[in-house]
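Every protein chain but one is kept in place in this view of the complex.
Each chain gets a letter, A and B, in the order it is written, and its residues are counted from 1.
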Amino acid sequence: MSNHEYQETAHTPIKRKEMSRRQFLAYTLGGATAFMAGGAVLPMIRFAVDPLLEKRAGGSYVKVVEESKVKVGEPTEFKFQIHQIDAWYISNPEQAAWIMKDENGKIFALSPVCKHLGCTIGWNTSNKNQYVCPCHGAHYTVDGKNLNVAPAPLDEYQVKVENGFVYLGEVIPNTRV
Amino acid sequence: MAHGNKNEKVVYVGDSRVRKPGGATIPPDYTSFPGRSEAFIPNFLLKEWMVGCVVLVGFLVLTIAHPAPLGYPANPTNSAFIPIPDWYFLFLYQLLKYPWVSGSYVAWGVVGIPGVAFGSLLLAPFLDTGKERRFYRRPIATALMLLSLVSCYYLTKVSWDFYQHELEITGTIPEHTVREEKAREAAAAGKEPPSATKPAEAVELVDADNAEVKSIMEKAGCLTCHATDLKGQAGANIPALRGVGDLLTKEELAEIITNGKDKMPAFGTDLSAEEIGTLADWLAKQKATE
């Protein structure tokens, strides 16, 4: 390398897009901070969002009543207990269903929760042959079809009949209207 | 500022007390300082964080390798439990065991010594007021600190060793260890780990009002260890007698009563063969009702 060439390079510094030392340190610091924050917080986030990732347990059927007690064309309210495991709290809360047989002999069960704002409906309390909600006067037909106020028909329970007993399962959207 | 230049006009943002930028409010950049000092961010903090990353990794490894201990639910009637505070309280715990700071001198142990020690620590800058900062040039402060460190270490060690010794002579395994082992056994057997929260599900007694069995049990003193409700003491490794019929046969039970097992003494001499037979018979009937 001649002296002349050496001087040449000294006069015109090569301009590359290089990081300054300070920038490099700043990025490394950012990385280290991210690592520490992530290492500490990610397990906690996973811990907190667990309910979102939990698989919903498939509904099991609960024995409710003898088939012979279900009337044709006239819904009757039956109470039954479900086994509920709510994290560390295990209980057997009571639930209700309006069960009847239609003219074809098919048994169906309606949930008593009003689709308007979640009050509990009753049968024939003021209107003839209708479900009526005491809160805002929503009515439903015997099949659970919403007549006014409520935005949707009453939910149904999955029904299974075995050995002369009616079993109820999950609550599903109404299939009759 | 009172001694500031009066000709300098300070401009504020609107009617707030915040000065309009452009003044000397921004501190000088670190490069304007001489010497080998460096900026806090990023240079110095990066070094601190490097140590932090190492600590974090070690910490996470520790938490994964050693789950936090959890024993059995608090039971005020549990007489077999040996309480021990966290390690950083052991020195105080041990201090109070010495006769010259307990009994009628307990005030000295609870308030006096810790009060003087912690008080002088708190007020150290006002007790050690000399200008000298190097520890080897202030022998009194350094000696007192070293003495306290040594005594704390000593007290902690004595306390811990005594606890270990007590566990050994009483044959107690700490509850959280028992629990972990049971969970491991259950996992190895492919079962759900036993729940500690539902002792109420303990097996019902069969033929609970058998007067003859009751009198034999009273005579032998079964209830003093196996508990009055026959649920045993999980912490002290004393098995429940409820449901014992599922685990052992009548012959095995009679054998254990006669000759003892582990911590259980032999009752072969205290009870007649007939009584042992009745008892084993009754125990063998203690099966979980389906």
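The definition used in the following text is that contacts are C-beta pairs under 8 Å (C-beta built on N, C-alpha and C of every residue); 3 or more make two chains touch, one makes a residue touch a chain.
The criterion applied here is as follows: contacts and distances are computed from a predicted model.
Novice: Looking at UniProt, which of "PadR family transcriptional regulator", "Peptide/nickel transport system permease protein", "histidine kinase" or "Menaquinol:cytochrome c reductase cytochrome b subunit" names the chain that isn't shown?
Specialist: According to UniProt, the chain not displayed is called "Menaquinol:cytochrome c reductase cytochrome b subunit".
Novice: Out of B:His176, B:Lys231, B:Lys250 or B:Lys285, point to the residue that touches the absent chain in the complete complex.
Specialist: If we include the chain that is not displayed, B:His176 is the one touching it.
Novice: Pick from B:Val10, B:Leu62, B:Ala189 or B:Ala211: which residue touches the chain that isn't shown?
Specialist: B:Leu62
Novice: Touching the absent chain: which residues on subunit B qualify?
Specialist: Touch with the absent chain occurs at residues 13, 16, 18-19, 21, 25-27, 29-30, 33, 35-41, 43-44, 47-48, 51-52, 55-56, 59-60, 62-64, 66-76, 78, 81, 83-89, 92-93, 96, 106-107, 110-111, 118, 121-126, 128-135, 138, 141-142, 145, 174-176, 183, 193, 195-197, 235.
Novice: I need the residue numbers on subunit A that touch the omitted chain, in ascending order.
Specialist: 36, 40-41, 43-44, 46-48, 50, 53, 87-89
Just so we're on the same page, only the chains that are shown with their structure count from here on.
Novice: When the C-alpha atoms of subunit A and subunit B are each averaged to a single point, how far apart are the two points in Å?
Specialist: Distance between chain centres: 40 Å.
Novice: Within the complex, which stretch of subunit B touches subunit A?
Specialist: It comes out as residues 39, 41-43, 45-46, 49-50, 52-53, 56-57, 60, 197.
Novice: Which positions of subunit A touch subunit B when the two form their complex?
Specialist: On the subunit A side, the touching residues are 22, 25-26, 28-29, 32-33, 35-36, 39-40, 88.
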